[in-house]
Every structure is written in C-alpha cells, then in structure tokens.
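Shown next, in structure tokens, is the structure this report addresses.
For this view, one protein chain was removed and the others were kept in their places.
Here is chain A:
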C-alpha cells in the first residue's frame, strides 16, 4: 500500500523563556506563523525536526504541525493550531495584539 502523501508542515514549539508559540524560519524562530518556513519534503522535515529539537536552550516541545499553503503563506489545518497562532479568544492577550 502506498503511504499517505506528505502534506505541508511547519515546525513549531514554545519559547523557553516566554512560553510563546514560535515557528521555525530558515535558522531562526519567529512568533508569526506567516513567516514560518513551509516544509514539503518528508525527509527534509524529519531532519529539520531533529535539528530544531536540539535547540533546547531556546525552545520547548518541538513538533511538526500541518498547514495548507495559501499563496506562499502557511495556514493551520487544525483549529488547535489556529488558536496557537492567534492566542486565546477571550482576551486580546495573546498574539492578536501583535499580528
């Protein structure tokens, strides 16, 4: 049986010091999902995940999150990732303030 085709992903985590949701860009972390690097190749994604996980001095809980690509901008697939990208819905205390 052919395995499921690989769908686009971003690498995400929480920042060690602030706890903020962050995404991997080339070799740095951003708080803005639209600036995250989109990974479309499975082998590459796995490798990048290992590298990102090694940055435990900067981030906590690194994982791959599914996105769809709108133009060249990643958009969360699951509502949980949507909330993570924006912050809580009851107060403008999260990222809504910034983005």
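General remarks:
Rule of thumb we're sticking to: a residue touches a chain if its C-beta (ideal position, glycine included) is under 8 Å from a C-beta of that chain, and two chains touch if they have at least 3 such contacts; residues count from 1.
Note that in this section contacts and distances are computed from a predicted model.
Between the listed names "Energy-coupling factor transporter ATPase", "NitT/TauT family transport system ATP-binding protein", "Cytochrome B oxidoreductase" or "Nitrite/sulfite reductase", the UniProt record for the complex's undisplayed chain reads "Nitrite/sulfite reductase". By the touch criterion stated above, the residues of chain A touching the omitted chain are 14, 16-21, 56-57, 60-61, 77-80, 83-84, 87-91, 93-95.
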